Structure formats: structure tokens, C-alpha cells
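For this view, one protein chain was removed and the others were kept in their places.
So, subunit A:
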Amino acid sequence: MFFTYLRRELAGRRKQTAIVSIGMALAIALVIIVNSVSSGVQLAQASVLGSVYGVGTDVTVTQTPTAPEEGAAAGGRQRFDFGAAEGTTADGTTSVSQSRLDADLGTSTFDATALDTVGAVDNVHAAAATLALRNTTFNGALPGSADMPAAAPTDDAATGAERPEGGPDGAGGSSFDVDSFTVLGLDPGGEAVGPLSAVSLTDGRSLATTDAGTNVAVLDSSYATTASLTTGDTVSIAGTDFTVVGLVSAASADADTAANVYIPLDVAQSLSGLTGQVSSIYVQAASSTDIEQVQADIEAALPAATVNTQADLASSVSGSLANAADLVKNLGLWLSLIVLAAAFLIAILFTISGVTRRTREFGTLKAIGWSNGRIVRQVAGESLVQGLIGGAAGIAVGLLGILVVNLVAPTLTAGATSAATVAGPGGPGGRGFGGAAPAVATSDVVLTAPVTVSVVLLAAGLAVLGGLLAGLVGGWRASRLRPAEALRSIN
């Protein structure tokens, strides 16, 4: 009787069934699409962050840059000093070249013993330290000293002094060239966590434990292309030649990796004069539930450090991806909640309206002996099926929407400031050359909307919840009808 009555009611009251089901379907579809796009945005953010921080990094430890002490070089400004005897002179032209390796712009270094402190924190699964550096090479050609005029000429014709010669233009002129690239010193054997954990090896090999103390380098493949370098070539860092042993690229084809050149940490410290110093520590927690505790414990152990979680770092993602994330988080979430609430409300109101319209029917059923429980079950069953029809339609529409998103595959641009500079620019990172902005890894990310079983289950659960909620409210209303009053109202 239950199913016969249910089927007849839903078929006999098609308009109400359609309205409730359509409302529920729209809400469910919106929830599925928003949820899926939200997952896609999170994946995109993770992809962007992964290219900078590495896969599996839960927490990063840096140190906020401080203002330079009085008397120190303002803002860490780079200087190139040449003695009178430096350079080589040929054909009246003196060529000078100098290469410097310093802490990267906006980067503050701190004692490497912090790595041991972090490693001793409970629930730290792995930790690795890096030193972010920038190599700047100055090349110049200027006239030889013999060609330089003794004093500023006053009147060439009157004094009879000769015009200057030499220099790159042969007329006493000068020419300068500055080359700059980022260098990251890291533990050559620690690929489990850190920047190299997210990259793909495209040629040669990666750094190995045995590379400690040796002048070997791995290059970002994009940088290698622009610098015309490949495996087996040498790259000069701080005037020292490094053998390129491998090329790596970011997981996303359009993204750059965290640095242009990767070298062993001890070599980086030695060449830069930052012995015993690091700029970032990458930490992997034992489980996702431990992240907050790990962050708090590190903050307690290293009060001067800046400790960021992936959630904190996500806020450093900029570009249209950040706009999409904001859109999904704000508009999408609220819109889906509002539509869902509206759909539930519509279902409840229609069910109550239906019960009111069927007062005579329920009064009659009670008169012939139907119990309240049987009537509540009947009303709840009808609403539940309406919810399920809406849920099924909503899942279909939602999946269609996700398909459309994936077919359109909008490309979002994203930028992520590296951990070393998240702490804040303006420290000792000011450069005479090489740009004044913090290093930002920018990339294009294709937004995909993944379909997960959990999303479908969530949608089905919401449909059941909506149907049951409407049914229980309607059933409660029906159960409160007194048979005598229900019959009196129509007789």
C-alpha cells in the first residue's frame, strides 16, 4: 500500500513533484559544481605552491628580515670593487669581471642549528634546510689607464691634446654587463621534502648525498634554455665553475621551479660566506592533524622565526587563481548555501501546503484507522522520493556542469612568493642590480574540476536530508490533525 500510494501521489501531483525536484536539483547541482571547482582551485593552489615549496611540505620556517645595522651596507646593497691592477688589458681596453653570491633579495638567514631544533619537535616527519642566494656577475670593459686623459680637456684645438683612444668603442668609452640568477643551496640527499621534491628530472641526474662539498649543480630547465646550458656544461657561480649534472622542471609545464640553479648546501654556504646559515626550513608533519601542533611547537622553540603552514602560504598565491579562489570561497559557497536553503524551504513549504490541501484525505485515513506513524511515513516517503529525484537530476546536471568546466579548462595565472620572501620585503635584500622585487614564481594553471565519490555522496546525502526534513515537517503537521476536526472542516 505504501509504495502504491506513494507512486500514485507523486504521479498524480506532478506539478508539485516537479517544482520540489527541480528546486532540489538546482541546489544539488550548484553544490556539486562549487565543491568540485573549489577542489580544482585547491589543486591548482597546491600545484603552484608545490613548485615553490615542494610536495608534502606542511610547514615552512623562515626569519623575518631586519633593518640593517648602522654602518652596514644599506639594504644589503651589492658592491663591486676593483683594484687598480685588476683586470686584463689588451689593445688599450681593460676587461674586468667579478661575481658575487649573496643572500637573495628580502631573504634573512639564520643559524642552521634551527634545523636540529625543528627536527626535535614532536610529530615532525622530515625537515630540510635551504639557503636562497643570488649570483650576480659584473662584466665590464673600459679604456686602459694609458689611454685615459690626465685632466679634462679644455679646448682640444688650443691645447693640442690627443682624443682618448681604447675602450670597447675605441674612443675611450666603457661597456658594462650584469648577469643575475638565483641559486638555492640544499641538502643534496634530502629530496623527500623541500623544493626538489616537486620537480621532475628532465635530463641527467639529481643531486645526491655524495655531491656534498663538490661543485656540481642542477639547473631549472627553463633557465638552462635561456642560458644555453645543458648537462655536462659548466656554470660559473661566484667565480667558481660548477658542472651541470642535471636539469629539472616544475610539475606544471608552464611553471618555473623555485630557483634557477641548485647546488649542495655546504658549498652554497661556503661560497656566499654564510657558513652555518640557512634561509628556510621545510617541514613535513607526521600527519595532517599534527600540522597545527607542529607549527605551535616550532614557534615556541624558535621565537624569532616565522612559521607558516600551507594554509598561510595559500594566501601568498596571487593572480587570477587567487581571484577564482576568492570567488569560489565567497560567492560560490554562499550562493550554494542560499540556493540549498531555498530548495529545502521550498520542499518544506510545498509539503506543508500539500498536507494542508490533503486535510480531508488524512482525516479520512485516520477515520478508517490509519495510525499517525503510518501517515507520517507516507508523507515522509513522498518527500524523500521527491528529494531523491531532485538529487539524481542534480547530480546529472552537476556532472554536466563539471564536464563543461573541464572542457572549457580556463587557464588561470598564479604567482607564489617564495618562503624566503613571504616574511616581508624591505630587509637587507635591496640590490644594486638584478631587480628590487621579491622573487615570485609565476605560472599558468589550467583549472580542472575533479569529480570525487565524496562529492557525489555529499549531493546524495543532501538530497536525502532535504527530502527527510520536508517529510518530517509535513508528517509532523499531518500527525497533529485531529480526525474529528479534519472531517468537521470539510463536512
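By our rule, a contact is a pair of C-beta atoms (placed from the backbone, for glycine too) under 8 Å apart; a residue touches a chain by one contact, two chains touch by 3 or more; residues count from 1.
Just so we're on the same page, contacts and distances are computed from a predicted model.
Only one of "Transketolase family protein", "ABC transporter ATP-binding protein", "PTS system, fructose-specific IIA component" or "NADH-quinone oxidoreductase subunit C" fits the UniProt record of the hidden chain, and that name is "ABC transporter ATP-binding protein".
Residue A:371 is the one among A:174, A:200, A:371 or A:454 that touches the chain not shown. Taking the whole complex into account, subunit A touches the unshown chain at residues 1, 4-5, 8-9, 11-13, 360-361, 363-372, 374, 482-484, 487-488, 490-491.
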